[in-house]
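With one protein chain removed, the remaining protein chains of the complex are shown where they sit.
In order of appearance the chains are A, B and C, and numbering begins at 1 in each one.
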Amino acid sequence: MLELTTLRTSYDAFDLGPIDLTVENEVLAVLGPSGSGKTTLLSTIAGIVDADGGMVTLNGTELTERPPEDRDVVLVFQDGALFPHMTARENINYAATGATPIDALIETLELTEVLDRNVETLSGGERQRVALARSLATEPGALLLDEPLANLDAPIRHRLRHELRDLFVSLTIPIVYVTHNQRDAAVVSDRIAVIHDGDVHQVDTPTELFAHPETPLVASFTGNVNVFRARIADHDRLEWSGRRMCAPIDGRDVGQSVQFCIRPEHVSVVQSSTNNPNVFAGTVTKSVFQGSSYNLTVQLKHATDPVRLTLSSRTYDRLELAEQEQLRIKLNTNYIHII
Amino acid sequence: MLELTTLRTSYDAFDLGPIDLTVENEVLAVLGPSGSGKTTLLSTIAGIVDADGGMVTLNGTELTERPPEDRDVVLVFQDGALFPHMTARENINYAATGATPIDALIETLELTEVLDRNVETLSGGERQRVALARSLATEPGALLLDEPLANLDAPIRHRLRHELRDLFVSLTIPIVYVTHNQRDAAVVSDRIAVIHDGDVHQVDTPTELFAHPETPLVASFTGNVNVFRARIADHDRLEWSGRRMCAPIDGRDVGQSVQFCIRPEHVSVVQSSTNNPNVFAGTVTKSVFQGSSYNLTVQLKHATDPVRLTLSSRTYDRLELAEQEQLRIKLNTNYIHII
Amino acid sequence: LSPDWLTVTLVLGGVLVCYYLVPVAALFLSVPLGDVIVQMSDPSVVQVVATSLVGATISTVVATVFGVPLSYWLSREQSRRSSIIVGIVVLPLVLPPIVSGMVLHMVFGPSAPIGRLAAAVGVQTWRSLLGVVLAQTFVASPFVVVTSLAAFSGVDPTLEAASRSLGKGRLTTVYRITLPLAMPGIVAGMALAFARAMGEFGATMIMAYHPETMPVRIWLAFSGRGVDTAFPIAILLVLVSVAVLVVLN
Partner (left out) sequence: LSPDWLTVTLVLGGVLVCYYLVPVAALFLSVPLGDVIVQMSDPSVVQVVATSLVGATISTVVATVFGVPLSYWLSREQSRRSSIIVGIVVLPLVLPPIVSGMVLHMVFGPSAPIGRLAAAVGVQTWRSLLGVVLAQTFVASPFVVVTSLAAFSGVDPTLEAASRSLGKGRLTTVYRITLPLAMPGIVAGMALAFARAMGEFGATMIMAYHPETMPVRIWLAFSGRGVDTAFPIAILLVLVSVAVLVVLN
């Protein structure tokens, strides 16, 4: 178990923390935009950047004052940080403690072919796998990864993302995985911590985080782009721009001003005209093909802010929608989330 | 109209072409993985890299032998290539021909605030907008863009992608937009050219390209990951691992070996057991949450290769699927594409 | 670094730094500044300083005019030919100055072909201000070429490509983009060349023992004549060197 207790540091005029996080033998993804302090956090845990305050402990042992080599924590750098004067094999052997069965590692990571190549000649994906093998060869007590997929092409990225997940599950150590990509975070991790401007905003399982963001910032960074102001109307209704609709109010005070959000893929298009309070009429102002789906922007009659929705191309084709078309959309009560 | 006729070049031991492409007053996205020759292609059109053969013409004028400054074609470099010793305003004025209303450009691109800032202090998105304003200030006859969104964070990237599309539509010149991101390509362009190893594999509208890839390579690079071998059984059926199913055969020879593909989001889950030949029974071997959707890997009873499908979290929640669960999937005839 | 290793490093390094610093400090502490200023008004000292300044200035200008275009060309031409030329440019930098003086003497000396030819039309290429300039230019001008070359190479060629793609020709691009960005490096090279020319001793001793430059006068002072005049000249040379260091940062 890796524990960060009110961990603080400042680096290059950037203040990180105080941060409290507990990582069991699980994968914790740290999700945030560039400049949010993700790399500084990893460097502080690894001991490469000194902490200004707080504590890092691994399985009960305090690491805060120890040099990086005595922490039993390995950091995998963004570009791999392979030693350029060594082959892939030499890189891995450099780190090996002798106790680890290196061969199994090399096989798992499919490195047999590239072992004797100069690391400068490896592809991005191969470099990352060598870096990972090198790190695991030390049999670390915890593993830290800094955007391992950042510089890879989409197809390789997609494959490696799933391979990493499988590998991580087979290790039973705390793993911290830093990324700015919400999909990487969702696929790879057991829990996600959203970080912004050096502070942790929310820690939750991927499904919880994406469905129930606690702040508008977390909502926007997890693709939850429909965030609207509303007021609690009664015990099960929200008043939104003069219209009342059903929503999970969860005992909030009537009259309270709130924000609610709904993910674009949770907004559905309904064809029959009903009296459902959660169905709204509007006009498609923009329709954009995105490869595997369509993004629609809908201007509702009763509200000023437009609603964004994502439709699979299958649904889109069936509905025969187009720009300036009238339609009815439904905000399903189950997917409305009040912040 | 920008025309490339059997254009060839070699650069850094990489051979590009021969390439034939015609770009009307439209946006042509050039989509390919890194190292596929995208940047070399742009550099050759702009005259920064010499062509080894073939021709570049713009509105009937041959450009092939002209220096870059006499081509009336502007290349927007990946990182913007802003002049670091000038402010944003000076960068734009450097390029201005005098004839263009710079002010309108600055307003459209929301640059008023940053005009007098040193360009080194600008954010990635601001740099790209300054680079774009600078390029448009020359009133070019054609615009070339090299991965303008590559180094931006997801939310900014998403916004700028749509802004670029609107801007491009307002210009009536040939625009070539190079990217390795299929979503960027789909949103921004009128047509997409898929390039790989220096050759153009397919040129088509985004919807056509994503639905009807002409080669397995195009299929895989556009996220069309389900590609299977089959045989034409009769005038409207395909034989796939011993099972016959309906498919758009389009008069191919009976007995011919083919490959067919279907996008993961076009595979649906059906609940009732029917006699539909396109419904197959299988087991979920893997289920991965991806932020806004779930990726399922399904092992069918009759076939060896697994089928990948994407379900919206709404559908996924309703079906209450999990790993090792039995289910039936349907490959809708309309979405099966034979290569 | 274990503490011991760091200590060893700092002790070894400290000895070296003291070895550089103490002698220079000794120069400034040995003579009262007042005396130095008085000696500076000695007409023979003024003459020597003037010769050095004029020679070094001419050498620097010649080096800049001939060298900067060459270094721009070298920075943009990546070929076997250009790397041979870079080798030739670096040669005078690693050649001992006394050898430089000797080889120049074999071309421009009183018994050498060009030297005799020039003398025939009334220009003396040795034991003259021209001789001083010839020696200083040979030794100092490579600094301009090498430093400007590094400066030009540091200017991203993408910026030049961008400028040309924006419709500006090569000349405009060089003047408005490349030169401004390379300027700090070019100025640094000129400063280094000027300082090297001011301090030139070996080649000057052979090519132009007369008219005396500052380093030659220091040598003469030490070999017997007017030791005192060496101090203001040495201090002046140290100040020029320090000024160059400041320019370089």
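Going forward, contacts are C-beta pairs under 8 Å (C-beta built on N, C-alpha and C of every residue); 3 or more make two chains touch, one makes a residue touch a chain.
What you are looking at is a predicted structure, and each value in this text was computed from that prediction instead of being measured.
The absent chain, not drawn in this view, touches the displayed chains A, C throughout the complex.
Contact with the chain that does not appear here is found for just one residue of C:Pro96, C:Pro110 or C:Gly154, C:Pro96. Among the residues A:Met1, A:Ile48 or A:Leu115, only A:Ile48 touches the chain that is left out of the figure. Checked against the hidden chain, the listed residues C:Ser41, C:Gln78 or C:Asn249 yield one contact partner: C:Asn249.
Residue in contact with the omitted chain (choice from A:Leu7, A:Leu21, A:Leu41 or A:Ala95): A:Ala95. Even with one chain removed from view, chain A keeps its contact list with that chain: residues 43, 46-48, 67-75, 77, 79, 81, 83-85, 94-95, 97, 134-135, 138. Taking the complete complex into account, residues 1-2, 5-6, 8-10, 12-13, 15-17, 19-24, 26-27, 30, 63, 65-67, 69-70, 72-74, 83, 85, 87-92, 94-100, 102-107, 112, 137-138, 141-142, 145, 169-171, 174, 192, 195-196, 198-202, 205-206, 214-215, 218-219, 222, 230, 234, 237-238, 241-242, 244-245, 248-249 of chain C touch the chain not shown.
Please note the rule applied: only the chains that are shown with their structure count from here on.
Remark: chain A and chain B have CA centroids separated by 24 Å (rounded to whole angstrom). Annotation for chain A: no residues touch two or more other chains. The set of chain C residues touching two or more other chains is empty.
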